[in-house]
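One chain of protein is taken out of this complex; the other chains stay put.
Moving on to chain A:
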Amino acid sequence: MAATLPSVICDDSIIEGDIIVGSANVVSPKCSITVAKPGSRIVIGDGNVFEENVKIVHSGDGEMKIGDNNIFQVGCVFEGLSIGSGSTIEAGANVLGTARIGSNCVLGAKCTTSTALPDNTVVFGTAHIRRVQTRSNRLQANLHARHLEYLREVLPKYHHMRSD
């Protein structure tokens, strides 16, 4: 839908290492995406939202893959191997170690996972309970598109943008 738009990356964010960023992503201020080892890289798809204080850390070898239309909410930490498309990592959640997140997953607020989440998995509550959601991804796609549109419009009014 917004495939040709450039990504909106705030100047106040940290992006270090070999990172390939797709189109129409939004990187909020105070957000850091880092590759620790030389030789490894992060590949980011299209239309992802990285909110404030999000930390994406790739400390292993090889490639960390981030799909399309994911949303990383405030203060979450992602250290996993890959994430599919249309997933939500809610505020304060942690994806540790070698976890792989599927598509259309929800990792609830303050939840932690160090194991893989298959597609459509929801993790919620203090006990990090898992269940499979039946809601279609398409239902959320429209909402996500409008979210992206709004951020693209509003963020440049209040923050310096990275020009590259």
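Following the convention adopted for this analysis, contacts are C-beta pairs under 8 Å (C-beta built on N, C-alpha and C of every residue); 3 or more make two chains touch, one makes a residue touch a chain; residues count from 1.
Going forward, contacts and distances are computed from a predicted model.
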Protein that the absent chain corresponds to, by UniProt name, given "Vacuolar protein sorting-associated protein 35", "Actin-like ATPase domain-containing protein", "Dynactin subunit 4" or "Ragulator complex protein LAMTOR3 homolog": "Dynactin subunit 4"
Listed residues A:V43, A:A91, A:A141 or A:L155, member touching the removed chain: A:A141
Residue, one of A:P6, A:G97, A:G125 or A:P156, that touches the chain absent here: A:G125
Positions on chain A contacted by the hidden chain, ascending: 106, 108, 122, 124-125, 129, 131, 133-136, 138-139, 141-143
